[in-house]
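Left out: one protein chain. Kept in place: all the others.
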Amino acid sequence: MSMPYLSVKNLSREFKAQGRTVRAVDNVSFDIPVGTTFSLVGESGCGKTTLARVIAGLDKPSAGSMLFGAPLDGRVHRTQMIFQDPYASLNPRWRVGDAIAEPITFQNLRLRTDVKQRVEDLLARVGLSAADTAKFPHEFSGGQRQRVSIARALAGEPSFLVCDEPTSALDVSVQAQILNLLKRLEKEEGLTSLFISHNLAVVRFVSSMIGVMYLGRLVEVAPTAELFAAPRHPYTQLLLEAIPRIGQGRRAVSLPAGELPSPLAPPPGCTFHPRCPAAMDICRREAPALRTLDNGVLVACHAVSSGGQPVRFMPGAAHPASSFPLS
Amino acid sequence: MKTMMLTVRRWRQSDLAWSLGRTPEAWISALVLLLYLGMALLAPLLAPQNPFDLAALDLLDARLPPAWVEGGQLKYLFGTDGQGRDMVSVMLYGLRMSLFVGVASTLLSLVVGVTLGLVAGYMGGRIDNIIMRAADVQLSFPAILVALLIDGLSRTVLPRAVHEQLSLLIVVVAIALANWVQYARTVRGVTLIEKDKDYVNAVRLIGMGRARILFRHVLPNILSPVLVIATLSIGLAVLTEATLSFLGLGVPATSPSLGTLIRLGNEVLFSGEWWITVLPGLLLIGLVLSVNLFGDWLRDALNPRLK
Partner (left out) sequence: MIMTTLNVTTQAAAPLLSVRHLRVQIPTRHGPLTALDDVSFDIARGEILGFVGESGAGKSITGMAVLGLLDPPAHIAAGDIIFDGQPIHKLSASQMRKLRGRRIGAIFQDPLLSLNPLLTVGDQLTETMRTHLPMTRDEARERAIEWLRQVGIPSPAERVDAYPHQFSGGMRQRIVIALALCAEPDLVIADEPTTALDVSVQAQVLELLRTQCRERGTAVLLVTHDMGVISENADRVAVMYAGHIAETGPVDQIVNRPRHPYTRGLMGSIPPADQDVLWLQQIDGAMPRLSARPTGCPFHPRCKHATEQCVSTRPLPHPEGVALVACWHPQGLAVEGVAA
């Protein structure tokens, strides 16, 4: 079991809105082992972006702690981030070469004479050319801008990389290029990463561990294969069921109706109970804590037992990859 | 040299240059402005007479009408004023003074307004409140009133001799302080938007301080709107100065501006000596009109939404 590179304990982030307090991130705890990619997945309003910003250091938590351990090979701990919007993540008035050079010069990572070469090397590594140094962001496509952002992030020589929905704004074929690139670079650089997405298929591709968030809380944390094979939490099952299947034709989707409640007025107890087929009395009163099951998976649900077989709560045909029976 | 050629070529191929060529109001007003600028800068060379050289003046030549009117002389193309000064020369020097005050006060108000706007937008909170409330208070006064207030106040406070020496500076400062608010507001608005953008976040990650981020990253993005405001305000500044001079405040009498001339001519207007007021007036109108037309075009050309 690798040492955790990042250990998050009881992290919360509150905002004041319309006279009320919104807990965008509610008492979240998890560990990221060194050299791995951990994904946070969830729908809008689940708090994954807020959490990512707090972990990256762009925002302060209201409560709880975050502890970074030792990076690989005794490197210096540095965090870098790739952002969602390729059009807002580069300064439109700066040449791309200058934007990539800035982390290098500001942090004194290279001698002044070596900076130009380093920038060109980074551009080559992300699949762009040295001639692109003098161009402005508007001369690039969305996918190319993300490559520039990746080059800029690498220029900062990070040991920890936070990726906030880096491909959500990109077309599918460009997404494939960027995801492949990220995966390769993370391996080559030995980075520990936190990957944020709403797309479970993308998350399956990039990460070794997945945390599912709902309205600011972590409801399930499991290794990727385990999450997809046997999702424990009813919300995870709902998400997996809702993913459109490709190549299997029409499918009757009979998921429970209902949508995300407003974060300003979350339901009492377990925030998922209004949509949960397995809701019991206790679910309406008491929010379940994140417990460790016998196999190491973390789940926050009253209906899930610590040992034994996973139970299917959501109706619908079983997911092709899942092996457990309909209850 | 090569970079200059490259810049020139880039500009010629740019959308801005294309728009300039296509819009008659734009390139005509640009040419006129260049003409004005030339006249103002080269006034000492162009003026047939130095109007400040008392020895060259001949009081007998006072109040001569323009050359094309009966009684005029070719030597004094636009006639002379009450002290025998050649109108052409006096107008050139007056234009020079008007433009100087207009541009200087615009620059000063730009610097003050942009800085305050950046600080207010980036810091937010109490500092933002203080600056914006100050702006609101100032906006409730007409700009001319503010300028009058500052100028008039300085006259009462400072001893006469000191005031004489500083009067030009005071005029520039007065007009600048009357007009900083529009810069501050616009810059604050843009700063509020830009500071939350991800490229600012990216720079925060490497540990850069707020002030440095403001000037290196946010400032280049506000230049466009600021340029438009500045161009349009030069006209306003020139008019404000003209008004102040017309009212007897403003620039010292020893270096009259177009406004001063209009005032001087106004006193003798009803005795039929129209050229002393009307000709400087027309020059002033031409200047302000050209600046405004050019500024209007620039604002539309730089507006990303209209692209």
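Order of writing sets the chain letters: A and B. Residues in each chain are counted from 1.
To be clear about the criterion, contacts are C-beta pairs under 8 Å (C-beta built on N, C-alpha and C of every residue); 3 or more make two chains touch, one makes a residue touch a chain.
This is a predicted model, so every value here is computed, not measured.
> Just to confirm, in the complete assembly, which displayed chains does the hidden chain contact?
A
> Pick out which of A:219, A:239, A:283 or A:297 touches the chain that's been left out of the picture.
Touching the chain that is not displayed is residue A:239.
> Specify the residue from the set A:10, A:65, A:117 or A:141 that touches the hidden chain.
In the complete complex, the chain left out is touched by residue A:141.
> Touching the left-out chain: which of A:3, A:253 or A:289?
Here the residue in touch with the unshown chain is A:253.
> Just checking the interface: what residues of chain A touch the absent partner chain?
The missing chain touches chain A at positions 43-44, 141, 143-144, 171-177, 179-180, 183, 198-202, 204-205, 224-225, 228, 238-253, 255, 257, 259-260, 262, 319-321.
The criterion applied here is as follows: only the chains that are shown with their structure count from here on.
> Using the average of all C-alpha atoms in each chain as its centre, how far is it in Å between chain A and chain B?
Distance between chain centres, rounded to whole Å: 54 Å.
> Quick one: in the complex, what on chain A touches chain B?
Touching chain B from chain A are residues 53, 56-58, 79-81, 83-85, 88-94, 99, 102-103, 106-107, 149, 152-153, 156.
> In the complex of these two chains, what residues of chain B are touching chain A?
Going by the criterion above, the answer is residues 197-199, 201-208, 217, 220-221.
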